[in-house]
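A single protein chain has been omitted; all remaining protein chains appear in their positions.
Naming follows writing order (A and B), and every chain is counted from residue 1.
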Amino acid sequence: MPHIVIDKNRCKSCYICLNTCPKGLIKKSSETSRLGDYLVEFEDKNNECIGCAMCATRCPDMAIVEVHK
Amino acid sequence: MQVFKIPDSIKKDSKYTFCPGCDHGIAVRLVAELLDEMNLTEKTICATSIGCSVFLYDFLNIDCIEAPHGRAVAEATGVKRARPDNFVFTYQGDGDFASIGLAESMHGALRGEKITAICINNTTYGMTGGQMGPTTILGQKTTTSPMGRFVDTYGYPIHIAEQIALCDGTAFSARVALDTVSHINQAKKALRKAFQVQLDGLGYGFVEFLATCPTNWKMTPEDAHERVRNEMIKTYPLGVFKDVTSD
Partner (left out) sequence: MSEKVLIKGNYAIAQAALNAGLECYFGYPITPQTEIGEYLSGEMYKRNLAYVCAESELAAINMVLGASSTGAKTMTTSSSCAVALMQEALSYACADEVPVVLVNVMRAGPGLGYIYPAQGDYYQAVKGGGNGDYKMTVLAPSTVQECIDLTYRAFYLAHKYRNPTMLLADGLLGQMMEPAEFGEYPYPEVDNSSWALTGAKGRDGRAIYSLGACEEKQIKRIYHLFEKYKQIAENETDWEELNTEDADILLVAFGSMTRNIKAAMNELRKEGIKAGILRPITLSPFPTQRINEISKQVNNIIVVEMNMGQMVNDVKIAVEGNAKVDLINRPVGQWLSVEEIITGVKKVLENSYASV
């Protein structure tokens, strides 16, 4: 099933992915980073992810470490 | 089916030390992806430069030599002439490539050195905290042009990719951006070509990446990408300015 894997340790909370996902499946998490910034999380209740990898393409920190189609 | 993974050429357990939203991260990843895809990792020697780009050897699992400020193309020339079978590229900022190192960068192109030069243009000196650089756009405020860059005092910005395209030894010169998915894909295509012309012995390959510096521009990462679209691309149009492989 198409999905992504986010590595919280790589995420720097730039939130570029939030605007990039065409389905809006990435959102701010309630969890914070070491620096106190909200991290992001992937939530796909309705199996909307198509594995387009646009989020991974734009993530400057390779925090979206895997994309499956 | 896995369609994205961290490239093998990236050092295991390494993490970028760039600021949040900095496009260096994307550029380095594209380099790594192409090294993987073109099977170059084991024969590559990279000349890194001074500035935010200096840490490249912390991220890429390839052989690197750190060049003094502005001299990466000269170092790459030395490496390539000594070891013509290796794949040699430089990774520099706009200050390094087009200000302090303009002579070396251009003479490398004029000699037609069979190397690939990568220049990350973020219109400022990032590492030192946002001073005016050679590519700072007219009107742009920096810490050393607090009223904005105006011609009388500060002169004109340089259009690097166009200048390099004018050199007879250049085989490929392009300007790309990293603000959208389609621009990133185009950037990778251009970089692949800039790598390939070296492998084919055609001459100097060059790619200028328009990149963000959210920290020194004092913008959020997405606003910074908005600036790339609305200001930078207008001043520095994207495109291929020279390609000896096209008819």
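By definition in this document, contacts are C-beta pairs under 8 Å (C-beta built on N, C-alpha and C of every residue); 3 or more make two chains touch, one makes a residue touch a chain.
All values derive from a computational prediction rather than experimental measurement.
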| item | value |
| --- | --- |
| Visible chains that the absent chain touches, using the contact criterion stated earlier | B |
| Sole residue of B:34, B:54 or B:132 that reaches the chain not shown, by the stated touch rule | B:54 |
| Options B:6, B:30 or B:62, residue touching the unrepresented chain | B:62 |
| Positions on chain B contacted by the hidden chain, ascending | 11, 41-45, 47-48, 54, 57, 60-68, 71, 74-79, 81-83, 86-87, 103-104, 107, 111 |
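Criterion: only the chains that are shown with their structure count from here on.
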| item | value |
| --- | --- |
| Chain A and chain B, separation of their C-alpha mean positions in angstrom | 26 |
| Contact set on chain A toward chain B in their complex | 4, 9-10, 12-16, 19-20, 51, 53-54, 56-62, 64-69 |
| Chain A-touching residues of chain B, taken from the complex the two chains share | 1-6, 10, 15-16, 18-26, 29, 180-181, 184-185, 214, 220-222, 225 |
